[in-house]
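Left out: one protein chain. Kept in place: all the others.
Which chain is which? They are A and B, in the order written, and residues in each are numbered from 1.
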Amino acid sequence: MPAPVIEFRHLSKSYWEADQEHVVLNDVNGEVHEGEFIVLFGKSGCGKSTLLNLISGIDAPSRGDILVEGQSLTGMSEDERTLFRRRHIGFVFQSFNLIPTLTVRDNLLLPLELTGQLDNGGRTRLADMLEELGMAHQMDYYPDRLSTGEQQRIAIARALIHIPSIILADEPTGNLDHDTGQDVLNLLDQLVRRAGRTMIMVTHSREVIGLADRLMTIRDCRLEESNRE
Amino acid sequence: MGDCHRTNWLSCRFVIAVLLLVLVLPGCGEESAGRSSEPISVSNVLRGDAAQAFARVEEPREFIFPADHGPHDEYRTEWWYFTGNIDDGEGQRFGYQLTFFRFRPKADETGSASRWRTAHFYMAHFALTDINNEKIHTFERFSRGAAGLAGASTGALHVWLDDWSAGTTSTETFPLRIRAREDRIALDLNLQQGKAVVLHGDDGVSVKNSEPGNASYYYSYTRMPTEGRVSVGDRIYTVQGNSWMDREWSSSALGKEQLGWDWFALQLSNDHELMYYRFRRADNAPDRFSYGAVVLPDKRVHTLGFDQVELDVLDTWVSPGSGVIYPSAWRLRVPEYELDISIRPALADQELDLSFRYWEGAVEFDGTFGASNVGGRGYVELTGYGTDSAPRTR
Partner (left out) sequence: MNNILFRSSRHFFLRHPWQLGLAVTGIALAVAVVVSVDLVNQSARYSFERSTETIVGRATHRIVGGPAGLDERLYTRMRVDHGVRDIAPVIEAHVTLEKNEKRETLTLLGLDPFAERTFREYAWFNNLQNPEGEGVFIPMLTERNTVLLDAVTANRLGIGRDDEAVLVTGGRSIPVRIAGVLADSTPGSSQSPDSLLLADIATAQEVLGMPGRINRIDAVLGDGDSRAKSTLEALLPDGAALLPSTTRTRSLKQMTGAFHTNLTALSLLALLVGMYLIYNTMTFMVMQRRPLLGRLRALGATRWQLGAIIAMEALLVGLAASIAGLLLGVALAHGLLQVVNRTINEVYDLLTDSSLTLSNLSLLKGALLGIAGTLLAAIPAALEATRVTPRQALIRSHLERSARRLVLPTSLAGVVALGAGITVIQLSSPSIELGFSGIFIIILGITLLIPLVTVVLMACLKPLLGAGFGISGRYACQSVTASLSRTTAAIAALMIAIATVIGIGLMVNNFRLSVDRWLQQTLRAEMYVSLPSTGTTASAHALDAGFADAILALPQVKAVSSVRRINIESSRGRTELAAYGLNETAWKGFQFKQGEADEIRPAFEQEDTVIVSEPYAWRHGLKQDDVLELRTDNGYRSFRVLGVYKDYGSDQGVVSLSRRTYERHWRDDRYSGFGIYTLPGTDMEELRSQVQQLAPGRDLWLQDRNKILQTSLEVFDNTFVVTDILRVLAAIIAFIGVFSALMALQLERSQEHALLRAMGFLPGQVRRLIMSETGLLGLVAGLLAVPVGCIITALLILVINRRSFGWTMELHFSADIVLQGIALGLAAALLAGIYPAWKISRAEPAEALREE
């Protein structure tokens, strides 16, 4: 079996608020294999987003180790983690995914610029993606002219455009109505799953859970794994 | 007749205090001016050289006129004092008083290029009693004796303070012209000499009490035919009558035990004049320095000692303004002359409530002189009445 794409051992995270320690994650272990679709499940505020942040290197754990694509994040400086994340991770948030002062096009170009892929390959990908989304005519719009559903779809495109190996999605359909959310999920399915990329999604939607390969539940700051039910 | 030296002159203490008060508190002044509110005690205010620094009245001197009508600068205080009873011949009667005081606080003198620098200060009182309308008008002024604003000329009788003046009008001393004016009251009179000058006391040396040097030089003109004009508001009256002039100068003060005096200047219908003053003492005993004089028609003068005149107060008057009680009728007798007269003020309220308070007013009297009846008019001055004997301001 090939090495897992993501591996975390004895991961703990707590933060301090007014002299009180809040433990978010306590000795969490797990691994994700390439191409897997993991759903992170759990009550609100119990650390799902935190785990995503740790995996992506946005945050550093209090204890434990994270390995992504064989590289240990815990040994890296913040700058190194940032650079790593830039290249390897694509993020989709629940909201505020797009820079409001950049056009759709520029929003999509931003990751390309960051990763030095502003060459023809990148631009072609951009054009193709927009075509595929059916939003090529909105290339020069600013995000505020798009509906929330459209914004999320662009957000997904932005998360993918630099061909990251891992997609992290934090409740991507949380702000959307059922039908739009469905569209978004279909898109994710199409662009991520079918392309064989690894995805970890935090969600409450039972339907999505049904689509996942595995289910990770965080309860009482600990991780429980189960196969999908 | 006296060999004793009497004094009659307005108490130096009072005059000094008044002038100093006035100089310290310029807020006081004329009838209508505003007053300052704080009483100042005399001893606190008094500040000037002691009497010893000035020339003193000790011995008789030769009086030379008209030179002696002028000021005697080496003495501390001096005045020119005019009173009179006048009427317009149709029943309108007036009494007037016009006095100019000179005061010198310091014996030494500083020279100066400025004509305002002087050692002498002047105060003047002007009072007109409108007997028919039962009103007295009183005015007071102050000035420095410099820059021509006030003063007395040497060598002749001419004294003035602003536009009030008394003085000669020609090379001759008489007639004197006296003029005073304030608000809507005006006086413009000519005074003839009348009888010759009368030197009081011992050839003009008038002793006031037992301390040596406490005396003044003092002379009077006792019956001066007068004519002129009096203005009250819009009405002008042509008047005539008789005036009385007192002149006095000295450097020293009254004694502590002497509270004040009552002074009478009476012009009798039989061409006699009687002048009498008596000091009132704290212990109510008669003051032996009280003094009087009778001027006979032939111009001879007989002096009267304190024991030769009997004066009884017949009535009193309470001033509505100040609450002070003044005597208001007298019986005066000079047994030696068989003189017995009762004296009444022409108007009860002739109080002058100025920088210091005193009563001075026209009076009329009648009675007997020997076998015949006699009457007349005159002036009476009452000082030192009231709860506080010190001059004060309201």
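Methods note: a contact is a pair of C-beta atoms (placed from the backbone, for glycine too) under 8 Å apart; a residue touches a chain by one contact, two chains touch by 3 or more.
Predicted model, so just to flag it, every value in this text is computed and none were measured.
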Among the options B:Asp163, B:Glu211 or B:Asp271, which residue touches the chain absent from this view? B:Asp163
Which residue among A:Phe8, A:Phe37 or A:Phe91 touches the omitted chain? A:Phe91
So which of A:Glu34, A:Asp106 or A:Glu132 would be touching the chain we can't see? A:Asp106
Even though one chain is hidden, which residues of chain A still touch it in the full complex? 49-50, 53, 56, 58-59, 78-79, 82-83, 85-87, 89, 91, 93-97, 99-102, 106, 109-111, 113-115, 118, 142, 144
Given the full complex, what residues of chain B touch the hidden partner chain? 20, 23-27, 29, 33-34, 36, 38, 40, 44-45, 47-48, 105-106, 110, 112-119, 121, 142-144, 146-149, 160, 162-163, 181
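Here is the rule we use: only the chains that are shown with their structure count from here on.
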Chain A and chain B, separation of their C-alpha mean positions in angstrom: 122
